[in-house]
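A single protein chain has been omitted from the complex, and every remaining protein chain is retained in its original position.
Letters are used for the chains, namely A and B, taken in the order the chains are written, and counting of residues starts over at 1 for each.
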Amino acid sequence: MTNEVAVQMVDITKTFGPVVANNKVNLTIYRGEILSLLGENGSGKTTLMNMLSGIYFPDSGSVFVDGVPVTIRSPKDAFNLHIGMIHQHFKLVDVLTAAENIILGLNEKAFIDLKDVRKQVAQICDRYGFVVNPDKKVYDMSVSEKQTLEIVKVLYRGADILILDEPTAVLTPQETQKLFHVMRNMKDDGKSIIIITHKLHEVLEISDRVAVLRKGEYIGDIATQLTSAQELTDMMVGRAVSLNIDRPQCEIKRECLSVEHLSVIDADGVKKLKDVSFTAYGGEVLGIAGISGSGQKELLEAIAGLQFIQQGGSILYSSAEGEQPTQLVGRTPRDIKRMGVRLAFVPEDRLGMGLVGSMDLTDNMLLRSYKDGASPFANRANPRNLAKTVVEELEVVTPSISTPVRKLSGGNVQKVLVGREIASQPSLLMSAYAVRGLDINTSYTIYRLMNEQKMRGAAVIYVGEDLDVLLELCDRILVLCAGEVSGLVDGRNTTKEEVGLMMMHLPNKEVEA
Amino acid sequence: MKIDHKKEPIIRISKRVGIQFWKSWLIRLAAIALSLCVCALLIFALSGLNPIKVFGTMAKGVFGTQRKLMNWVRDTSVLLCIAVGLAPAFKMRFWNIGAEGQMLVGGIAAAACMIHLGNLGMPNVVLLLIMASASIIAGGVWGVIPAISKAYLNTNETLFTLMMNYIAMQFLLFFTPIWEHPAGSNKVGIINSVTKVGWLSEDQKLATPLIMLFIVLIVTVLMFAYLKYSKQGYEIAVVGESQRTAKYAAINVKNVVVRSMTISGAICGLAGFLSVAGADHTISEDTAGGRGFIAIIVAWLAKFNTFVMILIAALIVFLDKGAIALASEYSNYNLTNDVADIITGIILFFILGSEFFINYKIKFHLGKGKEEIA
Partner (left out) sequence: MTQLISILTTAVTFGTVIMYGALGEILTEKSGNLNLGVPGIMYLGGISGLIGAYLYETGVGAANALPVVGMIIAIVCALAGSMLGGLIFSFLTITLRTNQNVTGLTLTIISAGIANYFGGTLSKMAGGVGQISVAATSSAFRWTQSLTDGWGEFDTLFFNYGFMTYLAIVIAIVLSIFINRTTKGLNLRAVGENPATADAAGINVTRYKYLATCIGAGISGLGGLYYVMDYIKGTWANDGNIEALGWLAVALVIFATWKSLRGIWSAYLFGALCWLYYYIPGLTRSTQELFKMLPYVATIAVLLFVSFRKRKEDQPPASLGLSYFREER
C-alpha cells in the first residue's frame, strides 16, 4: 500500500425519489490497497460504487481521479479512467462466448478477431492465477466461472481500480480462498481493489483498510489491523448489539415430515437432489447448511410441490401425533393445500415468488387464501385485517396497507411475507435465506418469529448461509453438498469447522470445487 | 491519464415514485391539446382551411344528425367490445395481437348461421342466440390455440396471434365466393335483406345501435368486476406479475392462460357477431378493418381499466368519423378519408408519448454545466 491517492469521492449525494441512498459521502482509495466497503444491506454501498463505475450519476458531489476532477457519465467514462466494476448480478450476455463478452464494446478492430484476445486472456490468467476457457458460452458456465470471467473482462480493459460487489456471496469457501489469492496478487501488482461486503470475517481476512457506511452516511474508515469485529459491528449498526441468538428448549417433539430417497432433476436434465433422506420434528428448528446452489432451494420447493420428484422418493407429512401420514410426492401445491397440510413457505426470492410487488399489502395477504369460500368473488375483508395485524405486530414501516409492497424497504418486505406465512398457524414452516439483506434488528425479529413457531410445536426448516447463525439458532443442522446429504449434526455441540468441512465434502468422497 | 472536460448531462431523467391523479390527467389532456394543434396545423397545410372551422365540421359530421350520432354509438360499441375483450389477456401480460382474427372468425360464424339457418323459420331471438353463441365459440377457439401453445411450449404469443389474423382472413376469403350475392360480385352482400332474419333489430336507426351499446356496456361492467373482484381476476393479476409467484400460490398458470385467452377471444368473437348482426348484415374484409389493432391501443392507453376504455374508444371513433365527414365536406380541398388515419395516428402518438412524462421526472441542469465550463 502506498500513500498515493487513486480516487477521491467528495460529498457525494444520490437520491431515488424520497429515498436518500447516499448523503454527502466521502471516500478515498489509495493505490495498491484492498479497501473493504462495509455496511448493512441498504446502507448505500452499491449505489456509491455504481456512481464510480458510471451506472448512476450523483445528484451532487465531485469525484477526483489522481487528483483531477472528473465526470463519470457512463461505464465507458469509467473504463477510460481505468475503473472497472464486477457487479453482484453478472453483466454477461448468455448466448455469447467468454472471449466475445470480453471484447464487448471495445471496438478495437472492425472485425471480430479472437486470436489476440485468447492470447491476452491467457496472459492475464497466468499472471494472477485464473482459469478461463475463452470459447465457452456463458450459458454453459458455473457461477464461479462467470465471476472469474467478469474479473478477467475488467482486467482486459486495463482497470487499475477494481470494484467487487459482494463477490463471495455465490462462492464456496474454497472458491473464496482462490479469489482472495487472486486479489492479493492484483494488489501486489499495484492495483486498487474495493470489495463490498457485509461479512466481517472476510473484511478482517482480506482488506488493508475498512470504510463503513450506515444508512447512506459515511461513518469513517480504519486500518484493518487496528480494529476488531466488535468495533466494526458497532460502526456498522451504530451501537453494540448482542450477538446471542436464543435457542429455547421445546417440550413438544413429534415427527412432522419424513423425507426419503428424494431425487430431483431440473428442466435442463441436471440432477439437483440425490437420494436425500431426513426427518423434521415439530418443536425444533432444523437448519439446512450448504454452499449456495447445493440443492437447498430445490429441497424446499420439492416439499412445497413445486418440483418434479423422481420415482422412488417419498415425503410423508403427519399433522398430529398418531395420525396417518400423508404422501406429498406427486401432489401439486393446490392438492397439498386442499389436503389440509398447514405448510408455510418463505422463499428466497421475496418479490419474485413470495409476494407480488405491484400489489398492496391486502392483496398480498390474499395470495394464500384467495380461493377460500365458495363464492366466485374473492373475500378481501380478512386479508385486510391480517394486513393491519401484521403491520402492527411486526412493526412494518409503510404509509398504509394499500401501498404496493415493492415500495417498501427490504426488511419490511420480508416482515410482510413472514407475517403472512405464520398467520396460517403452520405445522411446518420452511424459510430460505430469511435474513438475507436484512438489517440486524429485523434479523433478530425473524429469529424470534422462528423460535415462536417452534415453541408452538411447528417444525421449522431454516435454510441459512451464515454458519454462526445456524449454529446458534438451530437444534439440528442438515448439511447438503452438491445435492446430497453430507451430514446431520446437533447444533448444540458442533463446530463451525465441522459443518464447513461437511459443506465441502461428501463422506468418503472428495468433491471438486 | 485522460482528463475529462465533459460537462454534466444537461437533461436528467429519473423514475417518478408516484404522481397525483389530477397531475397525470393534466399531462394527458395537455398531450391531447397539443396533438390537436399539430393536427390543425397539418390540416391547414394540406388544405388551407381554417382549423377551428374544420373541427366544428368534424363535430357536426359526427353529432349533426341522429343517424350520425347513432353510427358513432354503434362503432364505439364494437371497438369498445374488442378492447374489453383484450383486457384480461393484457392484464395477464399476454400480448394478444390477434383480436382482428378473433373478431373475424366470430363474424364468419355469425354470418354462416344467418345464411344457413336463416330460412329454417325459427324465431329471430333463437337464431340470434345461436349466432351469438357460435361467434363466441369461434372467437374463443381462435384465442385458445395460441394460448395452449404459450402455456405448454412458451411460444411467443405476439407473433402467433398475429399469424392467426391472416389465417382468419384467408378463411373469410374462402367463404366469400361460396356465400357471394349477387353471383360474380365477390361480395357476400346484405344477408337476408328481405326477411331480415338474424338482424339484431329491424330498426337500424335507433334500436340497433342502442341494443349494441347495451350489450357492450353489460360486458364492460362485468369485465370490470371480473378483473377487480373475482378470484379468477386475482389469478390473472398474479400471473401477469410473476409466474413463479403464481405457482407458489398454488395457481395453475397454464389453466389461467388458457382460460383467460378463451374469454378474451370469445369477447372479440362477440364483437364480430355485433358487427355482422347489428352494424353491417354482411361480412367482408372490412368487418374487422384494423379495429382489432386499434382496440389494442385503446386497451393499452386505458391501462386495462374497462371504464376508461369507454372514453378512449369514443374519442377514437369520433376522430375517425369526424375526419371522414371532413373529407366528404371538403373534397375539393385535398382532404380524403386517409386523413382520418393520419389524425388518429398523431393523436395516439401524443397520448402514448405523454405516458413518459407521467412515469418519469425530467430535470434540466443548464446553469451548472455553464459554471463548469467557466
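Quick note on the criterion: a contact is a pair of C-beta atoms (placed from the backbone, for glycine too) under 8 Å apart; a residue touches a chain by one contact, two chains touch by 3 or more.
This is a predicted model, so every value here is computed, not measured.
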Residue, one of B:Ala83, B:Ile97, B:Val238 or B:Ile312, that touches the chain absent here: B:Ile97
Chain B residues that touch the omitted chain in the full complex: 13-15, 95, 97, 149, 153-156, 158-160, 162-167, 170-171, 173-178, 186, 290, 293-294, 296-297, 300-301, 334, 336, 338-342, 344-346, 348-349, 352-353, 355-356, 359-360
Interface with the unshown chain - residue positions in chain A: 16, 53, 55-56, 74-76, 79, 85, 87, 91-96, 100, 103-112, 137, 139
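Convention: only the chains that are shown with their structure count from here on.
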Centroid distance [mean C-alpha coordinates] between chain B and chain A, Å: 45
Chain A residues within the chain B interface of the complex: 16-18, 57, 65-66, 68, 70-73, 77, 80-81, 304-306, 332-334, 336-337, 345, 347, 349, 352-359, 363, 366-368, 370-371, 376-378, 407
Chain A-touching residues of chain B, taken from the complex the two chains share: 1-4, 6-9, 12, 14-17, 229-235, 237-238, 241-242, 244-245, 247-250, 252
